[in-house]
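Removed: one protein chain of the complex. Kept in place: all other protein chains.
Letters A, B and C mark the chains in the order given here, with residues in each chain numbered from 1 onward.
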Amino acid sequence: MAQEKIGVYVCHCGSNIAGTVDVEDVAKWAAEQLHHRGVVVARDYKFMCSSLGQELIEKDIKQLGLTRVVVAACSPHLHERTFRTACKNAGLNPYLCELVSIREQVSWVHTDKVAATEKAKAIISGGVERVIWHEALEPLKVPIHPATLVVGGGIAGIQAALEIADAGFPVYMVEREPSIGGHMAQFDKTFPTLDCSACILTPKMVDVGNHPNITLMTWSEVMRVDGYVGNFQVTVRQKPRYVKTELCTGCGICQEKCPKKVIDEVFEAGLGYRKVVYTPFPQAVPNYPVIDRENCTYFIKGTCKACQKFCPTEAIDFEQKEEFIQIDVGQIILATGYDLFDPRKIAQYGYGRLANVFSSLEFERFTNAAGPTGGKLYLRDGVTVPKTVAIIHCSGSRDKNYNNYCSNICCMQSLKFAHLAKEKTGAEVYNFYIDIRTPAKAYDEFYQRVLEEGTHMIRGRVAEVTDAARGTKDEGKLIVQVEDTLIGKQRRIPVDMVILSAALVPRKDHHETARMFGLSCSSDGWLIERHPKLDPVATMTEGIFIAGCAQGPKDIPASVAQGAAAAARVIGKIQQHEIAMEPVRATVDQEKCSGCRICNNLCPFNAILFHEDRMVSEVNPALCQGCGTCVAGCPAGAITGTGFSNEQVLAQIDGLLLHNIKHLEMEAVPVP
Amino acid sequence: MAIATTQARAPTFFDRVVAATPGDPHLEMCIQCGTCGGSCPSGPDMDHTPRALFAMINAGMIEKVLSSNTPWYCVACYYCMVRCPQQIHITDIMYTLKRMSIQEGLYQKGSAPEAPGFSQTFIDYVENYGRSFELGLATRYHLSYHPLDMMKMAPMGIGMLRKGRMDLTPKKIKGMDQLKSILAKAKELEAKL
Amino acid sequence: MSDQFEPVIIGFTCNWCSYRAADMAGTARMKYAPNVRLIRLMCSGRLDPTFVLKALAGGADGVMITGCHPGDCHYVSQNYKAMRRFLLMRRTLKQMGVEPERLKLVWASAAEGAIFTDEVNKFVEQVRALGSLHWPTSGEGYEQMFAIPEHMIAKEVTP
Partner (left out) sequence: MKYGYYPGCSLEKNAASYDMSAKAVARPLGIEFQELQDWNCCGASEYISINRVAAYSLVARNLSLAETQLEKGTDLVAPCSLCFLNLTKADQYMQEDAPLSAKVNTALNAGGMHYDPGSIHTRHLMHIITEDIGLDEVAARVIRPLTGLRVAAYYGCLIVRPGFQSKFDNFEYPTSLDRLMKVCGAQVVDFPLRAHCCGGHMTQISQPVALELIRRLLENAAEYKADVIVTLCPMCQLNLDVYQADVNKYFKTNYNIPVLYFTQLMGLAFGLSAQELGIGKEFIDPRPALAKIGVEVPPPEEPKPKKPSKEELPMPRMPEES
């Protein structure tokens, strides 16, 4: 085989790279010093990713007959596909192109120009050595199962499920609670338009419940995920409802007759009660109740069965067991939502200790016409109407002691609370804020409206809420102590009621979720998207998408937009029927295999079969994910990993250490 | 402070305050939320709240800051420090401002001109005996700074003596020479703020 | 530039976590020492001990292996295999007369650009303090790295 003809292309990326790395010197160096290694051309260009830059490469491939291309630019995670496509357009196998990251790994992280330029040369040299050993490959085509799993039945999941189902593809929706609806179902009004949350949400919930393409699995949780894009096998645990759904008509008699009430910590946020057999709210979808086994008198004492006695259709079944259901899907959308920050952690605000300090979710239930007070706002005693209300923004957000991020929705939510408190009680309302953030459509106008209504806006983060009076005017009140930063003085404002706009935090079990689906979480615990700007709903794991608050705090419009965006991505893939995968796979050279079976146990995907008859192992390319552990572990060196072969890595090490110019200068070039 | 490249420039008042504070006080992180000023037990009596003072430090208002009574009215209760959402070491910065104010002699211009006197009197005893001495501290401090209050203070002092809660004479540690050489060296090492 | 010793360090990164942590460090313009040159693997489990020996024998003064946090492996559990190999490698290096501190294992998730940066800087200082690596069998031909030392070759015994 003749020596390869390699082209090296060094990108300026405007001044992003050229500002720190002497790109012209690097290109000149590559042309001269790596010439003996096959570099026949080395060019630098302002923006290699531009169409002119790509044409430059395509032209060289055609005119100079390049057999390998090295592009020194940004991270391969951004533009690998761009340059591979350019190669392909010029008739070169796209896998004969190697990207070297001299932006993320050099110019952006180093300041010393000389050192940065030297490092850029070294890693280009590594790329050149490596690319020599590249092989022409074809992408693997994997068929896509047309069904999709949507995890989480809040507004983001509902939107995603409906979009996909309406496009004609099957959807499984798994929801942990007895009903879909999520947090949005708990609210009464939604900002900034103040339209009724139930009015806009319940039609969508009903659509999900009735849609012929949607299989709704509530009171269920995903237990296990196997497989990979196109072919996931998902195990869902269906918790026992103790209600035969095929017989239940949702008449509600069981709930009426159940003699036991417990505090509803979930839907009513602890502010109200529910029966032990219950649907969380009247518009629940599906409208079958569940029996809360922990609290059910029958399960505790063995007697009662009031629900069973009164059920007209004999739908109550105390013998029901949990079931594990296997479903096959091609893609997955995670819309698992958020938890509310526990404001008890901010001890100085007294939540949980001072009766009339409420959380934002409690306030939502207060104002909800279907809530425990029928939409009336009272103090904890359930009868007194507050005359003064304090609303504390940023409770647990923007605070390194709790959550070092802005929860995004609290400003608007707090302004909504101010409006509702005033509307419902005529109370004097004080909002305590650090900054007011209203950057979406019609949001600032809503702020103006709340100002017009006479809400007192005090700029200062509240220091403490106390019932320790100083003087008679404070007696029996809660005192909000704050520095009014705009006048520079400490103020103590006596109020009847305090509402804490608590932060949104990742679900308690976010870490297990991330592990089960092979995703990673940010340090705050939110699921990480593939790219924060350009790929906000895809993840690093092919075939798994995220939507809504699972990805970070966001309001309803943004959650809906993400749900729809994730659905669009899923539908696009289904319609292609198959998906192209990186051909990074391991193969066993049957001649070299000694049959030791060490690799068999190294593979987490059970992709390595052992042929007892021939005493050799073989990799099933459909199951192999290309991690390369077996390649590293094979004592006979019989396993090769395409794309990351021993030759490629060892050659790259030589290149990085500049052996190709130090030691090999005079030697003949080894040819693969 | 966070790793950032800044062009070389003469140290500002802000830089000096940060440099003279032990550890990393994170002063540059202040978002002016007022948690400190709201939490401060003596906040209502201060010329400026700590938050306002930080803005003034940023603005380079040396004289105003160092003649303020704010650091002297700090009771070191550490409420501001544990509540600060940006984890700024507010109490430590107050101590730094006290030291700078003494060095620059600016405390005399402000509304708490006698405040450093108490600290100075206190440490004089420590530097001479190795232990504090309440009777001497109270009499000497009040004689020097609040002579008119002496009469008011007298009953309390007599009460303390009667209850056996105050010594008539100071106690001296054995290693006084050692302590003196340590403190002398330390003072030599304390660079100008 | 000062005259201080500038070590050369080869870093192996996992495509799913630490390589992205390095990307993130770049995007956020965090700064670290330019002594580290990275190689992307699909998984830290791909790390063949040969790679480490090759790098050290070939002139690197230190090798950094980075992977996903335990339990977070993109390929279920392969980072544990990397950890096992790392521990073995440290022992092997020691037996070969190379300071085991020249090999470092770091867990960094895709979100941990700051940790990546910090660990690189610490490792560079650590290796700088150790000084230049004089590979035991080096000399002109680093390829000798797997050659059997003279004394271990059986000699003909004259009866």
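Following the convention adopted for this analysis, a residue touches a chain if its C-beta (ideal position, glycine included) is under 8 Å from a C-beta of that chain, and two chains touch if they have at least 3 such contacts.
The shown structure was predicted, so the numbers you read here are calculated from the model rather than taken from an experiment.
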| item | value |
| --- | --- |
| Visible chains in contact with the missing one | A, B |
| Option from B:12, B:58 or B:119 whose C-beta touches the chain left out | B:119 |
| Footprint left on subunit A by the chain that the document does not show | 347-348, 353, 464, 466-470 |
| For subunit B, residues in touch with the removed chain | 20, 22-24, 41-42, 45, 72-73, 75-79, 81-83, 91, 95-96, 98-99, 102, 112, 114-116, 118-120, 122-126, 128-134, 136, 140-141, 144, 156, 159-175, 178-179, 181-187, 189-190 |
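We adopt the following convention: only the chains that are shown with their structure count from here on.
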| item | value |
| --- | --- |
| Separation of subunit A from subunit C, taking each centre as the mean of its C-alpha atoms, in whole Å | 32 |
| Whole-Å gap between the CA centroids of subunit B and subunit C | 50 |
| Centroid spacing, where centroids are CA-atom means, of subunit A and subunit B in whole angstrom | 49 |
| Multi-partner residues of subunit C (at least 2 other chains) | 30-31 |
| Residue list for subunit B, restricted to those that touch at least two other chains | 5 |
| Residues of subunit C that touch subunit A when the two form their complex | 1, 6, 8, 10, 16-17, 19-20, 22-23, 25-27, 29-32, 34, 37-43, 45-51, 54-55, 58-60, 68, 71-72, 74-78, 81, 85, 109-112, 117 |
| Residues on subunit A engaged by subunit B in the complex (per definition of touch) | 111, 348, 394, 398-401, 434, 459-464, 481-485, 488-490 |
| List of subunit B residues in touch with subunit A within their complex | 5, 31-40, 43-44, 48-49, 51-52, 79, 82-83, 85-87 |
